[in-house]
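Here you go, one structure.
Just one protein chain is left out here, and the rest sit where they should.
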Amino acid sequence: MTTTQPTGSTAHAVDAGTYAEILQFYARHFQLLDEGQAEQWSQQFTEDGEFGQNVKPEPRRGRTAIAASMRRGIDRLAESGLTRRHWYGNVIAEPDGDDAVRTRYYATVFETPPGGGAARVYLSTTAEDLLHRQDGEWFVHRRHIVHDGT
Amino acid sequence: MTTTQPTGSTAHAVDAGTYAEILQFYARHFQLLDEGQAEQWSQQFTEDGEFGQNVKPEPRRGRTAIAASMRRGIDRLAESGLTRRHWYGNVIAEPDGDDAVRTRYYATVFETPPGGGAARVYLSTTAEDLLHRQDGEWFVHRRHIVHDGT
Partner (left out) sequence: MTTTQPTGSTAHAVDAGTYAEILQFYARHFQLLDEGQAEQWSQQFTEDGEFGQNVKPEPRRGRTAIAASMRRGIDRLAESGLTRRHWYGNVIAEPDGDDAVRTRYYATVFETPPGGGAARVYLSTTAEDLLHRQDGEWFVHRRHIVHDGT
């Protein structure tokens, strides 16, 4: 997945209905992740979905592999007692044909220690997704995450 | 108020018009709070509204009690000279009949010391609201906040 540059023009922005659907899609997506629901979260990828990060040698391919990898991460996090919150924001969304949208957004992770109190900014990233609509629902077909500073 | 789990499907998401209203409602709501306008902020609750937090034994009940409690908090903060900003994000919104919406969202508080400079993440929370529409305006009927890590 090629990393693209944003442009200033909103000529290719999605309409209000699609934008509201996508913002709500991401709201559910990242809340599921932070609730530790790796399997439900992975259902929001297409069956042949792909999830890559610039800090990993190879992307995960397929919903089963994506779920298994995230399950391991969530289980390790649970042992640590830390609470993480994945915020998404600054969402650019451009139509790519009738039932696909390309997004570019920020994802920042806050982390609170066991017992509560002040949080820290665990990680700041940018993300690019290719979303597909199937039977009125959105799915991630390809995702590429870049960690800031790397 | 029972804590619910988000689901992946957007089948029960609100329409774009309602979503835009609710995002703008929260934008005003949290800006009023951070401007120290406890009384105007409390007007965004229904007259019999309820505001609970998992770290407090009992919820505040009724607009008057909610305003008085927030006024005390704001006055203490003003003495400290700290500036706090309540960000809301990751907003899930589901219709609950014709004039009510259930939301689940993240609320994170940034805190800047007197004189300015770098901020810290004072608190990371999740919130659940039951919103009612009356005469075309939205109000919080019930709110429950859970502090991360507690």
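Chains here go by letter, A and B, matching the order in which they are written, and residues are numbered from 1 within each.
Simple rule for what comes next: a residue touches a chain if its C-beta (ideal position, glycine included) is under 8 Å from a C-beta of that chain, and two chains touch if they have at least 3 such contacts.
What you are looking at is a predicted structure, and each value in this text was computed from that prediction instead of being measured.
Undergrad: Please pick, from B:28, B:56 or B:76, the residue that touches the omitted chain in the full complex.
TA: The missing chain is touched by B:28.
Undergrad: Of B:16, B:77 or B:100, which sits in contact with the chain we cannot see?
TA: Answer from the full complex: B:16 touches the omitted chain.
Undergrad: Considering the entire assembly, which residues of chain B contact the chain that has been omitted?
TA: Residue positions of chain B that touch the missing chain: 16-17, 19-21, 23-32, 35, 37, 40-41, 43-44, 82-83, 85-89, 110, 112-121, 136-138.
Undergrad: Since one chain isn't shown, list which residues of chain A touch it in the complete complex.
TA: 5-11, 13-16, 19-20, 55, 89-93, 104-106, 108, 120-124, 126, 147-150
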